Each structure stands twice: as C-alpha cells, then as structure tokens.
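The structure that follows is given in the form of structure tokens.
Omission of a single protein chain aside, the complex is shown with its protein chains in their original locations.
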Amino acid sequence: MKQALETISLKTEGPGFTDVTQEIAGRLMEVGVGTGLLTLFLRHTSASLTIQENADPAVQRDLLETLEALAPRDRRWHHASEGPDDMPAHVKTMLTDCALTIPVNEGRMMLGTWQGIYLVEHRDRPRTREIVLHFLGEIGAPPERL
Amino acid sequence: MKQALETISLKTEGPGFTDVTQEIAGRLMEVGVGTGLLTLFLRHTSASLTIQENADPAVQRDLLETLEALAPRDRRWHHASEGPDDMPAHVKTMLTDCALTIPVNEGRMMLGTWQGIYLVEHRDRPRTREIVLHFLGEIGAPPERL
Partner (left out) sequence: MKQALETISLKTEGPGFTDVTQEIAGRLMEVGVGTGLLTLFLRHTSASLTIQENADPAVQRDLLETLEALAPRDRRWHHASEGPDDMPAHVKTMLTDCALTIPVNEGRMMLGTWQGIYLVEHRDRPRTREIVLHFLGEIGAPPERL
C-alpha cells in the first residue's frame, strides 16, 4: 500500500464547467496506479468540483442557470466587497462539492458510462485553480505497452 | 493494511429513498473488515446517495418535496430530450452526493444513532443502480461466532 500526492493547476475562463476527466486519468497512468482510492481536493471557496453527465452540454447550461437562480448576484449580500460575483460563488461552492472521492480499479477510475469530472468556475474572471490529487493503494511501474 | 472493492446493484422503484444501511453493513461483515475507511460511490448522474434521519419516513417525504421545488420538472430546461424528469434529476444529484466516506471501527460503520444511508432515485421509472464499495484498512477472517 502506497500513496501519491500532487497538485495540478488549471486555468478557467469565467463561469462554466471544465471537464478534467482525461487530465486526471492521465495523471493516474503516469503515476502507475493500480487499485485504490482517489481523492480530488479543490483549494478554493469560489469554485467547485462535481461529477455530472458528460453527453449533452445543455446539461451543464441548465446546472449553471440553476446555481445562478439559487444564488442571484442581485441579492442584498452582506459580503459584497469582492464584487457581485463573489458571494454567489461561495453559495454555489457550498451547494456543490469541494472534494470528490473515487474508487480506482486496476488504474481506471470506476466512473459510470455517463459520468465526467468537472471543475466548475463560479467567478467572472479567468482564474488559476489548484486541485490536489491524492491516491492511496497499489502503485507500481506503469504497465508495459506492446 | 488491505483493501476490498466490489460493486452492488440495487433496484429502485421511481422517485424515493431506499435505505441501504443494512445491505452495506452485511457486505462489510462478509468481507470481514476491521477498522478502516469505507467509500460508497454511485455510478450515475440522475440518482444520489445521502445520509439522513432514519426514524420518521415523513423526513424523506419533505426532502423529496424540497428537491422537487428546487428542480421543478416544468421549468424550461435546455436539456429536455430524455424526458421531463431527467434534467431535474441531474440538478438533484448535483445538490446532494454521488459519493460518501464513512469511517469504520472494528467492523462497524461509525454512523450516529439516527443516521441511515440512502440511495435516492430521481428518475420516474424503476432503474438498476450500481454502488461501488471500497474499503481500505484492516481485513481479516470474519470473527468466529460462538
């Protein structure tokens, strides 16, 4: 039983979903993981992580609009000093996830067919976001490719 | 330190809570786990997992109605091709959980007195849902029964 820990940085371009599934899968392959538990941890409070449908982009549009309706920027927020998009971003983060745990089987995340891993930006401007990847389980040499 | 990984399938009967606490506890006993960390991971984006009060069924009714109000099926969803219950199901999944992590002490999940583990179906029709169980910690022979 071993563990691997690293932090990746990703750029976002304002409110929206960024599919990070392939990026994460690629890191797992480079580390050479076998079976174990993957934890993704986002080091921010105005963006979040979520696992959602990866087929129709309209799903993401509906999810964003729902979050917008739950945390409208024109509400009279007490915390308003960092701009009208900041407090809604904290609410959206609270209602979604800051961390995800995903079982891994022989190097592959056990996602369902329609599940993708998304970084969701809630602030208006482009940002650099850090995701910590922690893996606990079997780690060996990457399998040989013939 | 060892790990166990398996997937269980459960049938749901339309929108509602299914208590899976005993099913999970039974699997832990069969595997013969000691102390460690249990992760439950649902491989779907239109159903979810949650830990909630297990005493009064009216609690579940109120939770379902709250989710219904937060994601009404008569909203003008962009993603409408899979039926009026599909996009609300994705929203409900986003607002609840796709994975749960539960510490286990000497074979027993450390749930509080009133905590039950629920699979929550958000689609109208019966479905078969897969939950991945991952355990990391002590695994030995099941304790003998006298």
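Letters A and B name the chains as they come in the text, with residue numbers starting at 1 for each one.
We adopt the following convention: a residue touches a chain if its C-beta (ideal position, glycine included) is under 8 Å from a C-beta of that chain, and two chains touch if they have at least 3 such contacts.
Bear in mind that the values here come from a model prediction, so they are computed numbers and not experimental data.
Enquirer: Of the listed residues A:Ala25, A:Leu64 or A:Val132, which contacts the missing chain in the full complex?
Expert: A:Val132
Enquirer: Among A:Ile51, A:Met87 or A:Val104, which residue is in touch with the absent chain?
Expert: A:Met87
Enquirer: Which listed residue, B:Leu10, B:Ala25 or B:Leu63, touches the chain dropped from view?
Expert: B:Leu63
Enquirer: Which subunit B residues would touch the chain omitted from the figure, given the whole complex?
Expert: The missing chain touches subunit B at positions 1, 35-37, 50-53, 56, 58-59, 61-63, 66, 70, 95-97, 100-103, 105, 110-115, 136-137.
Enquirer: Need a quick check: the contact residues on subunit A for the chain that isn't drawn.
Expert: Within subunit A, the residues touching the omitted chain are 1-3, 5, 7, 37, 39, 41-46, 70-71, 77-79, 81, 87, 90-91, 93-95, 97-99, 101, 130, 132, 134, 136.
Heads up, the rule we're going with is that only the chains that are shown with their structure count from here on.
Enquirer: Find the geometric centre of each of subunit A and subunit B from their Cα atoms only, then give the gap between the two centres in Å, rounded to an integer.
Expert: Inter-chain centre distance comes to 21 Å.
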